[in-house]
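Moving on, here comes subunit A:
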Amino acid sequence: MTSLRGGTTSLLVEMKNLSVSYKEGVPSLRDVSFSMKPGEIIGIVGESGSGKSTLIRALLGLLPVGGRYTGGEIIFRERVLLRDSQQDWQGMRGKRIAMVFQDSGSYLNPIRSIGSQYVEAIRAHLPMSRKEAWKLAIHTLARMGLDDPERVMHAYASQLSGGMKQRTSIAMAAALEPELLLADEPTSALDVTTQNEVMNQLSRLCADKGTGMMLVTHNMAVAAHMAERIGVMLDGRLVELGDTLRVISNPDHEYTRKLLEAVPELEGNHT
Partner candidate 1 sequence: ACGNDKNSTPSSSDATGKKAGVDASGAAGEDKKSHLNVALFWLGSSLDPAEEWNGWTLTRAAIGETLIQFDEQMKIVPKLADKWDRIDDTTWHFHIRDGVTFHNGNPVTADAVKKSIERSISLNERGQSTLPIASMTAKGQDLTIKTTQPDASLLGNIAEPLFIIVDTSADTSKFKSEPIATGPFMVTGYTPDQEIQVKKYDKYWGGAADLDTMTLKYIKDDNTRALALQSGEIDVASNVGRSQKPLFQDKTQYTIDEIPSLRTQFVWFNTTHSLLSDVKVRRAISYGIDREMYANTLVGGQAAKGPFTSALPFGYDKITGYDYEPAKAKQLLDEAGYQDADGDGIREKEGKKLSLQLILNSAYESDSVVAAAMQSQLKEIGVELELTSYEDLTDHQKSGNYDLALTSINTGITGDPQYILDFYFKTGAEWNVGGYSNPKLDELIERLHSEFDVEKRYALAAEAQQMILNDAAYMFLTYTPINIVSKSNVKGATMYPIDFYLLDRNIKVE
Partner candidate 2 sequence: MINAGSPILKLSNVCKTYEMKGRQAVQALQNVDLALYPGECLGIVGQSGSGKSSLAKCVTHLEQVTSGEIWYHGQEITRLKGESLRQMRKQIQMVFQEPAAIFNPRMKVGMFIGEPLLNYKMMKRQAAAQETRRLLERVGLSAMDADKYPHELSGGQQQRAVIARAIGLRPEIILFDEATSALDVSIQQQVLDLLMELRRETGVSSIFISHDLAVVQQVSDRIAVMHQGRVVEVVDSAKLTSSANHPYTRSLMSSALSLRELKDDMQMRERVVVLAGSR
């Protein structure tokens, strides 16, 4: 692991001129290119519908129904993923690339307990007994600040609150210590206090395990707080990508400037 992470040449992900479009419509991603180092956190912000979700789902090979890759390629750990599509991702998903979805509750099977799905996911990748997998799951859940992981494991998705579901999803994604974590608005369902807690967990994961993370969010402040680099999307294009400080203090693109101006700020000093 560590050896892989070391060298500057060894990129985690490289995306070259990726384009994606839905059915008859206009392309939702146009010529998006970027690269990412292991352990790096990139924040993606942008207008609603600008293609943020499409971008990170493209990285997992799970475009929403109707979506098609129309050009470009994705290289993960020097391996080209976009050669014959589905096959390329086999064995990658879950283990090496994990994802936290925006409305995480709906990505859990409603008629199976959290535990059974969790264990199933772990055993899909690691040669573990049911019991061992269960233990690993409990351990990871506890780390996400869930008080009673046993109860969560036995519960169905519908029996958990929004915040609990979101943290469960993060735990499921983190359990296998993936090399790349894709997080689509992971904190939007949480109130400010919990939001802070979850973000701390995520940054710790990246720091400890060298996981690279792509964080999609509406919230400029969250992106700035978490990410080393920030990308801004508009109309399917990655119009700006740069060091966080540079982007928030000295944006290149007109749209980024507009976005920053619109960020509401609490007036007055309160500390």
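The candidates came about this way: all candidates are chains of the complex that A comes from, given by their letters.
Definition applied: a residue touches a chain if its C-beta (ideal position, glycine included) is under 8 Å from a C-beta of that chain, and two chains touch if they have at least 3 such contacts; residues count from 1.
The shown structure was predicted, so the numbers you read here are calculated from the model rather than taken from an experiment.
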item: Candidate number, among 1 or 2, whose chain touches subunit A in this complex; value: 2
item: Candidate 2-facing residues of subunit A, complex; value: 46-49, 191-193, 195-196, 218-222, 224-225, 244-245, 248-249, 255, 258-271
